[in-house]
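Dropping the structure in here first, questions after.
In this view, the complex is presented without one of its protein chains, the others remaining in place.
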Amino acid sequence: MNADTELLRVTGLHAFYGDSHILHGMDFVVNRGEVVTLLGRNGAGRTTTLRAILGLTGTRSGSIMVNGRETIAMATHDIAHLGIGYCPEERGIFSALSAEENLLLPPAVASGGMTLAEIYTMFPNLQERRNSPGMRLSGGEQQMLAIARILRTGAKLLLLDEISEGLAPVIVQMLAGVIRELKSRGYTIVIVEQNFRFAAPLADRHYVIEHGRIVETVTMNELAAKMDRLHLLLGI
Amino acid sequence: MSDDTILETRDLVKEFKGFVAVNGVNLRVKRGSIHALIGPNGAGKTTCFNLLTKFLEPTRGSIRFNGIDITRERPAEIARRGIIRSFQISAVFPHLSVLENVRIGLQRRLGTSFHFWKPEKSLEQLNDRAMALLESVDLAPFADSITVELPYGRKRALEIATTLALDPELMLLDEPTQGMGHEDVGRVVELIRKVSAGRTIMMVEHNLNVVADLSHTITVLARGAVLAEGPYAEVAKNPQVLEAYVGVAD
Amino acid sequence: MFEFLGITPQALYSQLLVGLINGSFYAVLSLGLAVIFGMLNIINFAHGAQYMMGAFIAWMGLTQLGGWLGDSTLQINYWAMLLIAPLLTAAIGIAIERTMLSRLYKLDHLYGLLLTFGLALIIEGLFRYFYGVSGQPYEIPEVLQGALNLGFMFLPKYRAWVIVASLSVCFATWYMIERTKLGSYLRAGTENPRLVQAFGINVPLMITLTYGFGVALAAFAGVLAAPIFTVSPLMGADLIIVVFAVVVIGGMGSILGSIVTGLGLGLIEGLTKVFYSEASAVVIFVIMVIVLLVRPAGLFGRER
Amino acid sequence: MVTHRAALGFAALLIAGLAAPQFGIYPTFLMKCWCFALFACAFNLLIGYAGLLSFGHAAFFGAAGYIAGHAIKVWGWSPECGLLAATAFAAALGWLFGSLAIRRAGIYFAMITLALAQMTYFAWIQLKFTGGEDGLQGVPRGEMFGMIDLTDNMNLYYVVFAIFLAGFFLIYRTVHSPFGQVLKSIRENEPRALSLGYDVARYKLLAFVLSAALSGLAGATKTLVFQLASLTDAHWHTSGEVVLMTLLGGLGTVFGPVVGAFVVIGLQNQLADKVGSWVQVIMGAIFVACVLAFRRGIVGELMALMHRIGLRRV
Partner (left out) sequence: QAKKDAGPNLSDGVVKIGVLTDLSGLYSDLAGAGSILAAKMAIEDFQAQEKGRAFKIELVSADHQNKGDVASNKAREWFERDQVDMITDLVTTSTALAVMPVAKEKNRITMVSGAAATLITGKNCTDTNVHYTYDTYALANGTGKAVVKQGGDSWFFLTADYAFGHALEKDTTAVVLANGGKVLGSVRHPFPGTDFSSFLLKAQASGAKVIGLANAGTDTTNSIKQAAEFGITPKQSLAGLLMFITDIHSLGLKATQGMYLTEGFYWDINDETRTWSKRFFEKHRRMPTMVQAGVYSSTMHYLRAVKAAGTDEAKAVMAKMKSTPVNDFFAKNAKIRDDGRLVHDFYLLQVKKPEESKTPWDYYHVRQVIPAAEAVMPVAQSECPLLKK
């Protein structure tokens, strides 16, 4: 593989929160235009992996190449400008801003982001509640907003953490559609999910994490064959 | 109102600056049942919970609990009547020990909560009961740990134990399985089933497996109003519900 | 000619105008506090000390600098100081933010209050030690000496300038924060700095500059005050408490609230001085209590 | 284990308090320290256990001083009645302030208490009986319960120490009581406490009133010691000082405020003559150092150290 095809390469990544050592040498690769999931049990370190990529954890070491650039020593805001969009697990809606202000907040990091109109067609709830303060939105509306927010920025590498959480089934189905659509537009997406049923049909590849290490890699083709192993690892 | 109705709302309305979040909801919750409240995002489920526990003031309408009008009461009073809620995010007292967490729930009924001159020892009479409650949610071995250190799933369990300490007649659970791994979901479902004996439970939940598994009655809200009501099998076939909430299975 | 409670309309107008002048000081000071509070979630107890520093730097530039450098003709005049003093004070503020405040953001916000309280003690103590407390004179700049005859009163030109200058600064700040994207960055940055940074915004830099800006506002007010109030180490110590009350009434962190409330309370205080001067020191606190009873978040504050 | 350590601390405190004046430490200084120690402990009850930072606690301290002074000097009340009346007044004032302030939390709460205290400060300047900025001097010490002659410094010392102990013990008890438990739970997670049926506002209010009353007791005792009530005690600087004492000694520790009070008063006493206006600078520097470097305070850090050593041994 070379730098033309791979957008993200993580090698020997260690990350800490204070004294606790969470990631113990992660290695994985995400190619351009791929959808990849990180699976694992609660507390396995999936969220930490995404945060570490953006430099949001405590100390980290190893190597993270984004688009051919080493980012391990870079400041968070500079990493973001390499074209990364992040949707955090806890959603991170700003309560002091209205829904629309939240939506407009992240600055564009590359050209080609979606327009406001496109986003509103995708999430009509948000259009209706656009002037409502962020913290007044319902749980699900906040989730939609958190995703919609990064679609505007033009970021081509999306890190999505538990985006199907707290959403009505009908919206979850729609989100699956959105991800396919994004993939077809050439976006590269890393998904962290509990909801295997949601993630499985979308991904080109699954990485299973346990105790801060990749313990299994499953490509789409191998999925059926390795189902038992996944059951064992994830308790599905 | 018949005896087997524990909670009833009439034309409950909540407006936020011109936006109607809950629009004339009539609920009737049967005593001893598990009643699920589902609906699309923003349908008004959490708002309903907030109205029932008076964390929000209804714009119109009335709430009756055990035949008594509680529409004008304050949150703490409602809680003392036996309506206890859980939160969408876990709600424990992080820097108290696990045992103390449960004891806070038990303590209220001693009636000494304002007694600043009584020693803490006076609370130790509650320890047995607290341990029993912890036992019931498999937390007994952790009794002396500081709560922050517990994993997420166990915190949820502790929260339920604390709620049970108040021996509520009616428990309101807002998305109890959200953010949990598959094993934890299973454990919580079992737990809810276990504690539902002898009390009434209302819950909001998006995980349809859980809903199907647990609930006797389901009320579907959409845009602040009741769209459908009935047992799972019936509701799940309702075309309106399919369209607004469940989506067409692919 | 009608009289109102024994006051002629002329006298009333002139008192209102004087109230407005004080109000504009309150506005600039509480604006600085609101900017810092709104963005850093820190009650800047050192604000009064920084206001005092602004005045002192102006005074030093005019009267001391020459002596220090051994050339008595060397002076930095008032106009230059309107820019230099805020910049210098902001630089000190930035140093404080970088070395101390920045370590506190993860903690309870009360620690920020305690830290700046300590800083205020240090700054005021140092100035007391070096310059005593009796106050230093500062001349009104040449062009602004004298008064305008408004018919109902002689308005010193300098006071007119104070109103114009502070209102312009207030408006510019308001525009910058509320009408540009900057405002939402700042507000979001207060709430979840790490996430905003993950969106590609250099949050630490933004916060540092914001603190510097808030401090600069205080120093600016200090320079404005130097020619009319004696320049003394204690000039900010008691004023700051009043300004806190203004910020609370306006609704903490609300930019517009602090400006409007600052001006309004200046007027109310002015009127109290006329009708019942004994109460003029407490009137703001009384209003504060009333406002809080009716609107706990302040007049312009958001309920949380 | 914990109670064991607390008992040890109590014993040490008791012995130190009883013995200190016998070792030639100037008793009036000690009395001042005990008064402030009680004040700081009362303050700590609020911030350490209810999580409420009041920046206006001097209001209670000062007000009670005036009430006690006036009752004893002008009305000729006995010292114990004066102290009681003053404490009751402080409690009432605390109830008033509390009802207003507890509607908000955090920084807002701090600001509101500050402003309310400032209002009372102006009231004291205006009211005739306080003597304005001159203060109320010449308060007779009289006889406690009609039998203990308080003009004798040693007698007074032990009375003051007894008052401190009583107050201190009440606070300790409060913290470790059913009420204290609820208070802690409110500090930890307010909405949850509310949803469990605790009327949060009333608990906070009771804590506030208790804290105010004990602060008042401290202020009234100080008036008795110095035979004088003055504006200083009601000024917001005093509110700042008590925060400093508590922070320096250790927020939310039982003995921390006592240690903090002794250190701060001792420093002020030692430094005032030698370094003049540097006292303020030094106090400020201590504040900054506490906030930046050792937020757990002296006692907090010591306890952490002991904990670490203990762990290592195990």
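Per-chain residue numbering starts at 1, and chain names A, B, C and D are given in the order in which the chains are listed.
Methods note: a residue touches a chain if its C-beta (ideal position, glycine included) is under 8 Å from a C-beta of that chain, and two chains touch if they have at least 3 such contacts.
The model shown is predicted, which means the values in this text are computed figures rather than measured ones.
Note that the undisplayed chain, when the full complex is considered, contacts C, D. Touching the missing chain, out of C:I21, C:M39, C:V243 or C:V291, is residue C:I21. Across the entire complex, the residue among C:L65, C:M153, C:M176 or C:L256 in touch with the chain not shown is C:M153.
Contact with the undisplayed chain is limited, among D:T87, D:T120 or D:S230, to D:S230.
Where subunit D meets the omitted chain, the residues involved are 26, 28-29, 32, 122, 125-126, 131-135, 137-138, 153, 226-228, 230, 232-233, 272-273, 276-277, 279-280.
Where subunit C meets the omitted chain, the residues involved are 8, 11, 14-15, 18-19, 21-22, 128-129, 132-137, 140, 147, 153-154, 156, 158-159, 228-230, 232, 235, 238-239, 270, 273-274, 277-278, 280-281.
Throughout what follows, only the chains that are shown with their structure count from here on.
Of the two chain pairs considered here, A-C and C-D, the higher C-beta contact count falls to C-D.
Spacing of subunit A relative to subunit D, judged by their CA centroids, is 52 angstrom.
Chain geometry summary: the mean Cα position of subunit B and that of subunit C are 49 Å apart.
If you average the Cα atoms of subunit C and of subunit D, the two centres end up 33 Å apart.
All chain pairs that touch, listed by label, are A-B, A-C, B-D, C-D. Across the complex, subunit B is touched by residues 41-43, 125, 129, 132, 136-141, 143-144, 162, 165-174, 194, 234-236 of subunit A. Contact residues on subunit D toward subunit C in their complex (touch as defined above): 53, 55, 100, 103-104, 106-108, 110-112, 114-116, 118-119, 122-123, 126, 236, 240, 243, 247, 276-281, 283-288, 290-292, 295. Across the complex, subunit A is touched by residues 16, 19, 38-47, 88, 151-153, 175, 178-184, 206, 208, 243-248, 250 of subunit B.
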